[in-house]
Every structure is written in C-alpha cells, then in structure tokens.
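This structure is in structure tokens; I'll ask about it shortly.
Only one protein chain is missing from this complex, and each of the others stays in its spot.
Let's look at subunit A:
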C-alpha cells in the first residue's frame, strides 16, 4: 500500500433546517486503503456519502480528491474525476440488460469509453463479480444479490479512483455475505481505494484497514477496527452507558 493521500475531507458540515446531520467531519483516505464508516442509524453516514458524491452540497467544509476540490461540483462532474458509488437501496436500471447497466459506468465514467469498447469492459467486469454468462438478463429476472452485483459492476466499470459502497453487504444471507466479503477483498487485493458504510461487524473486522465512527453527525473515533470497536465512546453510542 502506497502512502499517497487520495481523498481529504475537512470540516465537512451539512445542516438541514435546524438539524446538523454532519458536523465538522475531517479525515483522510490514502490510496489503496479500505476505510469503514460506522455509526448507529441516523448518525449521518449516508449524508456524508452523499456530500462526497455530490448528491448533496455541503453547508461548510471541503472534499478534495488528489488536490482537486470537489466541493460544490454537480454529481456528474464528481463522477468524471473518478468517484463511483453504490446506493443504500440498490439502484439498477430496469429497462437495461445487465450488460448495458454495467456499460453505463464505462461509457460515462472518467475514461469516456466508446460504447463498442465498453461492451468488452462490461463483460469482463460482470465476469469478475460472478455474473459471467448472465449478461443479457434484465435486473427484474435476477435475485437481490445479483442486482447488487450489477450495481457494484457498474461502479467498477468506471475504473474509479475511489469507490463508495453504501451498505453494499446489507440484506444478504450468510452464504451470500461470505461471497460478498470475498468480492470486496479481491478489490482490496488489486489496490482499489474503498470507503464503505457498513453495519456487518464480520465484514468490518476482516476488510477494513481503518474505521471512522460517527455519532449524531460528529466524528466519535478513528483507528483500526479493533481499536474503535474497543473504544468506550463507541460502545456507549451503540449500546448505551451500561455497557461502556
């Protein structure tokens, strides 16, 4: 793993009316790191993801990718710099085949691959996520995990600098979960940088190099999974005072 600063988040804040959903969050991600973003429900994790991908504009603070300021750019410009994401509730394109769904990532991603060449890219990425031979099915004909695979493949086809996974492992059964963890591990092995919101503790322990924990919009802790999960503040946030 190289020590090269990829994404830098500084003082990021989002206010909805009177609610401070994300409050002065700062942390860095090095190239090749897999960072977990944890926290109880409603702590602002998805909002933070939305601020990075451009779905929401921050009230204050900045997001910088390799020195380039992303703050305030519309989502399609942020995608063009190499930020790809999946969504908390899976979002596949129902009228497109699996192959076409994945082509979209390559065609409109940072490399702007031509539609013809994108077919080949999409085929190889589908093969990677375990959907080889099912290119021509439509999402409606697929199971939930396969739809999640399509979504991940679409993000990967863009060959992103950083991949944002918003609870990509949620809702999978134990067997599927093992497959999913292996898949993310293989991304890690090829040197991809990932920021993942996750609740599945097994996945966090086995995948994340580092974790950031949020609570009520603020950063509560940062460190290795073992460190943050032993942190009394983190335990208190999840389980209440009696367990700390």
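The criterion applied here is as follows: a contact is a pair of C-beta atoms (placed from the backbone, for glycine too) under 8 Å apart; a residue touches a chain by one contact, two chains touch by 3 or more; residues count from 1.
Simple rule for what comes next: contacts and distances are computed from a predicted model.
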{"item": "Choices \"Sodium:solute symporter\", \"tRNA-splicing ligase RtcB\", \"Branched-chain amino acid ABC transporter permease\" or \"Peptidase\" - which one is the UniProt name of the chain not shown", "value": "\"Branched-chain amino acid ABC transporter permease\""}
{"item": "Chain not shown: contacting residue from A:45, A:154 or A:219", "value": "A:154"}
{"item": "Residue of A:11, A:74, A:132 or A:191 touching the missing chain in the full complex", "value": "A:74"}
{"item": "Selected residue (touches chain absent from view) among A:23, A:53, A:193 or A:215", "value": "A:53"}
{"item": "Omitted-chain contact residue, chosen from A:29, A:63, A:103 or A:200", "value": "A:103"}
{"item": "Interface residues of subunit A (partner: the chain not displayed)", "value": "53-55, 74-76, 79-80, 84-85, 87, 91, 93-96, 100, 103-105, 107-110, 114-115, 154, 158"}
